[in-house]
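Note that this complex is displayed minus one protein chain, with the remaining chains in position.
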Amino acid sequence: MKFDTQAGPNPIDRLKVVGHATDRIDGKYKTTGTAPYAYERHDVAPDAAYGYVLGSSIAKGRVRSIDTASARQAPGVIAIVTTLDTPRVERGVMNVAYLFGGDVIQHYHQAVAVVVAETFEQARAASFLVTVDYAPEAGVFDLAAAAKDAEPVPADSGEGSGGNGEERVGDFEAAFAQAPVTLDASYKTADESHAMMEPHATVAAWDGEKVTLWTSNQMIGWGHGSLAKMLNLPKDKVRLDAPYVGGGFGGKLFVRADAVLAALAAKAAGRPVKVALTRPLIANNTTHRPATIQRVRIGATQDGTITAIAHESTSGNLPDGDPETAVNQTKFLYAGKNRLTAMKLARLDLPEGNAMRAPGEAPGLAVLEVAMDEMAEKLGLDPVEFRIRNDTQVVPTKPDLRFSQRDLVGCLKLGVERFGWAKRNPKPGQVRDGQWLVGLGMAAAFRDNMVMKSGARVRLDAGGTVTVETDMTDIGTGSYTIIAQTAAEMMGVPLNRVVVRLGDSDFPVSSGSGGQFGANSSTAGVYAACVKLRESIAQKLGFNATDAVFEDGEVRAGNRAIPLAQAAAEGELVAEDTIEFGDFSKTQQVSTFGAHFVEVAVDVYTAEVRVRRMLAVCAAGRILNPKSARSQVIGGMVMGTGAALMEELAVDTKRGFFANHDLAGYEVPVHADIPHQEVIFLDETDPMSSPMKAKGVGELGISGIAAAVANAIYNATGIRVRDYPITLDKLIDRMPDAA
Amino acid sequence: MKSFTYERPSSPAEAAAAVARTPEAKFIAGGTNLLDLMKLQIETPRHLVDVNGLGLDTVEPTDEGGLRIGALVRNTDLAAHPRVRTDYGVLARALLAGASGQLRNKATTAGNLLQRTRCPYFYDTAQACNKRQPGSGCSALDGVSRQLAVIGGSEACIATHPGDMAVAMRVLDATVETIDAAGAARKIPIAEFHRLPGDEPSRDTNLEPGELITAVTLPKPVVGTHIYRKVRDRASYAYALVSVAAILGKDGSGHVAFGGVAHKPWRVEAAEADLPKGAKAVTSRVFADAKPTHENAYKLTLAERTLSAALNQARA
Partner (left out) sequence: MVGATATAAATRTDEPVLATVTFTVNGQRRELELDTRTSLLDAAREHLHLTGSKKGCDHGQCGACTMIVDGRRINACLTLAIMHQGAEITTIEGLGQPDHLHPMQAAFVKHDGYQCGYCTPGQICSGVAVLEEIKAGIPSHVTADLEATPQVTEAEIRERMSGNICRCGAYSNIVEAMTEVAGARA
């Protein structure tokens, strides 16, 4: 099905199942520990041996030799595969660094060997007996120092919302020079780690020349093609299966070393092998969100109309790596006749920077929305009012391009009312509650709404059960449930008559999970397949497909009503289709919007920050399952709070690695850091997005939240920290006298 | 983790003798730190002597009006003990500020004293660390040091003792009781239990090989407001950046020790007379010889302000 015209009325609009707050259909498995994750597949690979990955102890250089003699003699060892034993493994889709790179070391903890043994304990012990002789080389590890030599990013590069490296509208410099009120400030955001709870893990089993990988991956289609390439196999000789994925956040978009090494090790061992990256390896072996240095300049008239806005960002990466596209939302969010956005990319020898939840927008809005707060203060305007005054219904860089829907103002106004924003004292540092300085902050949220081609297969059996098969993944996003809701709505059956099977590369290729495109795209693919199944059912039952109504387990038209199951009485009916998004989707700008409101308290003595209240108001099209959508938003808010307050991969700029490479060193928010969270969804449908009229919310929640926290800290203390995370050491010297 | 043999002796003396006679042997109690380190081969014992069956898990009053805490009393139980809650609030608070509920259920009194540092270079076996591998150097000196010591360090090591409990015990003037392989008992004042790194940072404490902690005794309670103020980057389940263990009167007089700043709980008794004058008067003496790195000088301000918070709390 091609999505080439605005969605008209369709069966989803009935909202008998879709749109209702629905318990996850996979919930009873997840809460009982019976949902199988990659490393747990005793059912399919009962004799799997254990692989243990050894990471490079240098950040850059060459491997001269690897001595595995004593490791091979160690008890239980079955096989050892080193990076010198095989030709360099080609990179998969979106890989920047080589996962098993021959004798070239590109970053710390790059995989150099996998030791396979009968037990985990034996593999781990033997891995310590492998000795690697390195020829280290000097590298560049300090973004601040390397930024001076950073190159401008060429056009049409990078992640996030896409777009050009540098973009100009009007004459920014002239307008900024003439503006009566201006802001020119620089900011930093930190390197961050996805830190999903399930480590990257794979069980690989060969059957002759065919390999199956039970793995933890967000994008089965990409992974399938990547592994075929990396293992030099035709695609039909590779199968991936990922029914459950214990979190990804972008860190499992691409094939990682666990999958490659499990496959190579299983071949060498002559039996299935399972490999999980150990937690201390993950931060440096895999990918991270790159740090940025950003500069924002805003010029406005006295009444708060933006006349000039510039946002520039510098980040670093390995050769062939992309920039963190932190400036992109600035092309969309606020009006202003004269504009400049530009990115630079420094060459660094740290581990690979790549997508992490809301790449671009998360660190970009963390900065832009603080700058807007600073500018509002200069103008003497309420920060909400300043944003409303600069709202736009067209893309500011492309005035002919309208937003399909944009109710940022509605989000802001509802948030003001529900949060009690009027109580905010605009003068910072004034509100005291015992030992606490209390402040309120807000920020706008924006995340582009990407769409991806997505396929599904739908079956109807004689018992009336509808089974959906797609290689879509559920990484916590609620895919199982919204796909079931979609099929139930389309086929007119209750939710419990739908079975959903996900994550298998033998199923039709879906959008996968990423970029908050998964929910809308994958359900649209299921919609398309259901339309086809309805046609064949109608035909089978002698209905005209356009007249037939699928409802209450029956197919009806005119006076006739036939049980749905009857269509499959003589045999299962199967339909498969793919939703494809062409140029039509680009005729309007489809984006998601929101507003974050936060109350923080800052200890007047120690500058410890505690978040007290959080509210997000979101405008993101039709909300397919308000229960899981809300969880996606609050989850983003939690991760963004981490970015605001504590998350930072600490770079050892001399040795070239992230030093705090475990979950004790890299702190993410715990229960005690997060208060009760409120989310409100505006009642919207967006017919430009897909037949589902839905948009993504998985990344909207993290977009802007860090700035709202930062602005609240400023309101509480009067201290503006432009360097994330806002840890207490950056506040303590400027805190008021408390004693 | 290297393979190891395992035994469960039936008496403390037998346990001490077992460790003394077996090469590369170690005691294991809660195991929450030892196993963590063994997985990374930072610790590589070849024989484990499980002391969990030795009793040593009661809290008893002493004749002097204090408490004798068995080495194997779990952190949870010690914090929940009625006498500790009533008379040694600083200790209960320190225990409850540490780790997580799960870890406190396993972690023991003796084991907590023996926690090893959380310095990132100690934990990464690919990096130089004099504590882990004597003579290899100290990567932290010019590396990531935001968490590390500001005082009492050396050119060989700037690691911190990561615990909370020991800081409270330091302000309580606790005594560590041990027995050695010959069955001889010894009492070590808490002030002399942990070492400064000097040129031998691999030794965290003054325990002799095979010496087994059997108990920690607390003198009779000190009257005053018992405060343990732990400051960290997140609200729970994190190591201290700075902590203050204090027992203070309404006029500010009393006792104070600092955690998160040195290789041992840091206390300068001579400075305590200045407590009524306020935090700065005390911390300027306590930290007079501080040598912070470029990343952790904030700890000096933080220590002063945290003490200030404690003094304010005591006055309230």
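For clarity, chains are labelled A and B in written order, and residue numbers in each chain start from 1.
As a convention for this text, contacts are C-beta pairs under 8 Å (C-beta built on N, C-alpha and C of every residue); 3 or more make two chains touch, one makes a residue touch a chain.
Keep in mind it's a predicted model, so treat the numbers as computed, not measured.
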| item | value |
| --- | --- |
| Hidden partner chain, touching residue among A:Pro669, A:Gly704 or A:Pro725 | A:Pro669 |
| Touching residue (missing chain; options A:Thr82, A:Ser127 or A:Gln632) | A:Gln632 |
| Selected from B:Asn105, B:Ser253 or B:Ser284 as touching the chain missing from the view | B:Asn105 |
| Chain not shown: contacting residue from A:Tyr39, A:Tyr605 or A:Tyr714 | A:Tyr39 |
| Hidden partner chain, residues of chain B it touches | 1-8, 10, 22, 28, 30-32, 35-36, 39, 46-48, 50, 52-53, 76, 79-80, 85-86, 89, 92-93, 96-97, 99-103, 105-106, 235-237 |
| Sites on chain A contacted by the missing partner chain, in the whole complex | 23-24, 26-37, 39-40, 42, 74-76, 119-122, 125, 194-199, 244-249, 276, 278-280, 475-478, 627-628, 630-632, 634-639, 662-664, 668-672, 674-677 |
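The definition used in the following text is that only the chains that are shown with their structure count from here on.
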| item | value |
| --- | --- |
| For chain A paired with chain B, centre-to-centre distance based on mean C-alpha positions, whole Å | 40 |
| Chain B to chain A touching residues, read off their complex | 1-3, 39-41, 118, 120-121, 123-124, 126-127, 139, 142-144, 146, 229, 231-239, 241, 278-279, 298, 301-302, 305-306, 308-309, 311-312 |
| Touching residues on chain A, where the partner in the complex is chain B | 57-58, 75, 121, 124-125, 128, 280, 435, 603, 605-608, 610, 645-646, 650-652, 654-655, 659-662, 664-665, 667, 669-673, 727-729, 732-733, 735, 738-739 |
